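For this view, one protein chain was removed and the others were kept in their places.
Right, chain A next:
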Amino acid sequence: MKKGRRTHQGARNQQSSFERQRLAWQAHHRQTARDALHRLKQRPIGTAMTLMAIAVALVLPAALWLLLGSAQVLDRNLSDTAQLTVYMTPSASDADASSLLERVRARDDVSSVTLVTPEQGLEQFQKTLGLGDALSGLDKNPLPAALIVKPVTQTPEAVSALSLALKQMPKVDEAQVDMQWLERLKQLSTLGQRVVLSFGALFALGVILIVGNTIRLSVENRREEIEVITLIGATHAFVRRPFLYSGAWLGLGGGIASLILLAAGMAWLSAPLTALAESYGGQWAVPSLGFEGSLFLLIVSTLLGWLGAFIAVGRHLSHMTPK
């Protein structure tokens, strides 16, 4: 029984010693993170320059991404308004027009269709061109009846298939859809995405290099300390830890600075861009990363800083294995 109690107590001691170890480990992490921040504050100018370099490297791809995002919104709006104009032959009568209207309306791939009679067409023509009475001099309305057709599916393939089918119908002269610029816009948007991605990758590498170089210098400055603590039993993880925290702090700080730069830049651009959009009759909201986007940027920049530091210290540590 006595033995049993002792074993029990031993187990409890062991557990509490494990718990103590965990607490000590947490305290050590907190301390290391604080120390790393403190060291960065001790060199304000160097730190500020590193932060600005990171911020600049992050702002460029982020701004591109934002602009691309608003271009895609624009693109989607335009796609939604994709429509075909079906011009009937000049000989077509009103009865022909209404029978075509019924046939087109009955199609599954058409969401809506409106008839524009030659008279309405002429009226619109006069209004939009501002020609006024100039056209009233004509003795005969030169415009054919037309159908404005909205397809159900907005993809370029579906739209062109529909246009082909409509063209086959009787008394139809022409089915027009400006597919080319729609496709070009899509291709441009794909190109834009790739450009942003490759810029993003390049500038991410830039952040890693900036942080890596800064950390490499501080490793050089603390070379003696690293040698001493390694000789008294510090693991590589222990040696690395303060530098990883420095790298993560730099990444986080750079990320915050880049968010500020980005917000300032977008605010500065918003007035002329909105005015430009309005002059085209469009609406344009100032793009912003939003909460999730900002959080994502901060996480990425922190990880990049951490990674840069990891690489820089790793290079140093690899020279320290015994030969």
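One rule holds for everything that comes next: a contact is a pair of C-beta atoms (placed from the backbone, for glycine too) under 8 Å apart; a residue touches a chain by one contact, two chains touch by 3 or more; residues count from 1.
The working rule: contacts and distances are computed from a predicted model.
The chain absent from the displayed complex carries the UniProt protein name "Cell division ATP-binding protein FtsE", chosen from "Imidazole glycerol phosphate synthase subunit HisH", "Transmembrane protein", "Cell division ATP-binding protein FtsE" or "Gluconate 2-dehydrogenase alpha chain".
Interface note for the absent chain: among A:Gln21, A:Gln124 or A:Gln187, the touching residue is A:Gln21. Summary of contacts with the chain left out: across A:Leu67, A:Leu122, A:Ile229 or A:Ile256, the touching residue is A:Ile229.
Seen from chain A, the chain kept out of the figure touches residues 20-21, 23-25, 27-28, 224-225, 227-236, 238, 321-323.
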